[in-house]
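Worksheet: the structure to be examined is printed underneath.
Heads up, one of the protein chains got dropped from this complex, but the rest are sitting where they should.
Labels run A and B following the written order; every chain starts at residue 1.
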Amino acid sequence: MTITDMPANVPGPRSGEDNGGKLLDVRDLHVEFHTRDGVAKAVNGVNYSVDAGETLAVLGESGSGKSVTAQAIMGILDMPPGKIPQGEIIFRGQDMLKMSSEERRKIRGNKIAMIFQDALSALNPVLSVGYQLGEMFRVHEGLSKKEAKAKAVELMDRVRIPAAKERVSDYPHQFSGGMRQRIMIAMALALEPDLIIADEPTTALDVTVQAQVMELLAELQREYNMGLILITHDLGVVADVADKIAVMYAGRIVETAPVHELYKRPAHPYTKGLLDSIPRLDQKGQGLFAIKGLPPNLLKIPSGCAFNPRCPMAQDECRSEIPALHQVTERDGAELAGRASACHFWKETIHG
Amino acid sequence: MGRYVARRLLQMIPVFIGTTLLIFLMVNVLPGDPVRALWGDKPPDPTQVAQIRHDRGLDLPLWQQYLHYMWGLLQGDFGKTIAGNRPVLDEITRAFPVSVRLAAMAWTFELVVGITLGVIAGIRRGKVIDTAVTLFTLVVISVPIFVIGLTLQLYFGNNLGWITPTVQDSTNFGQLMVPALVLGMVGLAYVARLTRTSIAENRSADYIRTATAKGLPRKRIITVHLLRNSLIPVVTYLGTDIGSLMAGAVITEGIFNVTGVGNLLFDALARREGAVIVGIVTVLVLVYLLASLLVDLLYAVLDPRIRYA
Partner (left out) sequence: MPDLTKTSSASEEAAAIVAGTPVTSDAGPAPEKPRSLGADAWRDLRRNPLFVVSGLLILVILLVAAFPGLFTGANPDTGDQANHFLGKPNLGHVFQEDWFGYDGTGRSLYARVLYGARNSIIVGLGVTILVTIFGGLMGMLAGYFGGFWDSLISRLTDVFFGIPFLLGSMVVLNAFTHRTVWVVTGALAFLGWTQIARVMRGAVITTKHADYVMAAKALGAGTKRILFRHILPNAIAPVIVVATISLGTYIVAESTLSYLGLGLGGDSISWGGDISDGTQFIRNYPHVLLFPAGALSITVLAFIMMGDAVREALDPKLR
């Protein structure tokens, strides 16, 4: 990878021209964990980018590396055991992996914020929500305790928590799951960041509340024109809010596509399998489809295409050659914008 | 809250009665006769022995003696010593201030040094400093405290001459410093160990990850988010330790010649002064019970999830 050989301080213009003004550009990111059992390769060369106002959904099973990628972007990976052997994470033209930890800290929460899956454990149980929200203003903007509290009330109103003023001194356990997740969202929004990473923001919630929370998130994103990376394993959540989708498997992106195209015509057998495993009302009584087998062990990723042991279309080639991310085209060779698939047989998959 | 305290205070009554009864039985059922001991090696005069026993109520059945004792206790009467017929309360009030001072200093060492060491080790788990702290705590726990005490006394007192080998003036904080350190040493080691494990465990908690993601400075993450959650188990230990520091001073007070509760107790054991022993334990049990109530109330302050009803 020539990219990693670049000098430490990348000249501004060059990277500016490189990423074409993207808000966030992740390039050839690798993350590995050194455990007692060996090296687990959690992320193996991920590329994706997000623009302001754009929503990228990252889809994958647990262990696909989608959350690890997000943590690497946030700079909250535990290192060790985590390690980033190569790659770039370019935010507003600057590679964050080359920044000092203090520079990164100032970006965290301020320019890039994150929403976690389980708000109950992600919020500090012994501090009031008002304190935890206000902390953002106190640390990044130097507001006084009192001003910060007023801001916290404002934020809580913003995410439509009833009786915000009265509840600002309550503790996380005193809120319902949906309200807690709203507080997480409020915390992420506090300083109006450029980019929000939401790691399965609705998974821990009741189905009825999921839609409300998702809607709120999408609405606020539009309002502030933020970039959003939505990490999920739930295809249903994605369809309504995402602009584009990146499907991850065993630490690689196996398919990218604009959201509706992906649903209509998947170009990777894994994506196809995922779509087929959604229960559908119009196919009642037919029995559910499931991708056979288990996600791969990251300590021993299968050779060739990591999906080959579970793939109905696997050939010898799949067991020896790692497929590159091919540009997906129409039958006549016309390029499909934003579409790529890491399958040797993408043509067969998309065009039948 | 008020109701909770009331209920806890009520619960203390049977424990208090039980503990005093237990120590009362231990002192009185076990062999050894304090009245005969008055004569030392000389043969005692049986009629005089009987007379003294009768005067002091020692010829009554044990349960009656206990009731008498408790009745006296309710009126603030801790009984009288066999030898000299002095009020036990006088001896206790003479000894306790010294021990309280010593214990308070030892406790402060435990709190400040113990928590600091534990936090440092916990944050730098697996690093050199962690190994050093762990090793230190293990050595302190595994070497008998009188060996540590005597060694420090020899080194600082006799060899270096920094301190007076024994305490001449028990109101002098400087002189009490090393004895207090020795007294609090083991507790300090346990506090450090507890804090270390607690910190190391909470360090990977989700809310710490959130705090990092919020872009908080490391120092703030540690002091505001990590420490408070991690101190909850440490508080229990520190609370229940107040009483045992006073009770545990026997060795330290002996080595450094401090005339506190430990000393009094050791004397009382040798002279078989049951009333003094029971008296001391009674006070210590009260201290222990009140301290554990305080700890439980402090819990609610540290952890809002705990509600008392």
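Note that a residue touches a chain if its C-beta (ideal position, glycine included) is under 8 Å from a C-beta of that chain, and two chains touch if they have at least 3 such contacts.
Note that the coordinates shown come from a computational prediction; the quantities given were computed from them, not determined experimentally.
The chain not shown here is touched by just one of A:Met79, A:Ile278 or A:Leu294, and that residue is A:Leu294. Check B:Asp77, B:Glu201 or B:Asp296 against the missing chain and you find that the one touching it is B:Glu201.
The hidden chain makes contact, of the residues B:Ile82, B:Ile123 or B:Leu284, with B:Leu284. Although one chain is hidden here, its contacts on subunit B can still be listed: residues 11, 14-16, 18-19, 22-23, 26-27, 30-32, 106, 138-139, 141-147, 150-151, 154, 158, 183-184, 186-187, 190-191, 193-194, 197-198, 200-201, 204, 233, 236-237, 240-241, 243-245, 247-252, 254, 262, 265-266, 269, 272, 277, 280-281, 284-285, 288-289.
As a convention for this text, only the chains that are shown with their structure count from here on.
Subunit A and subunit B have Cα centroids separated by 54 Å.
If you check the complex, the residues on subunit A that touch subunit B are 74-76, 78, 105-110, 113-114, 116, 118, 121-128, 135-136, 139-140, 171, 173, 187. Of all the residues in subunit B, the ones that touch subunit A in their complex are 204-207, 209-217, 220, 224-225, 228-229, 302-305.
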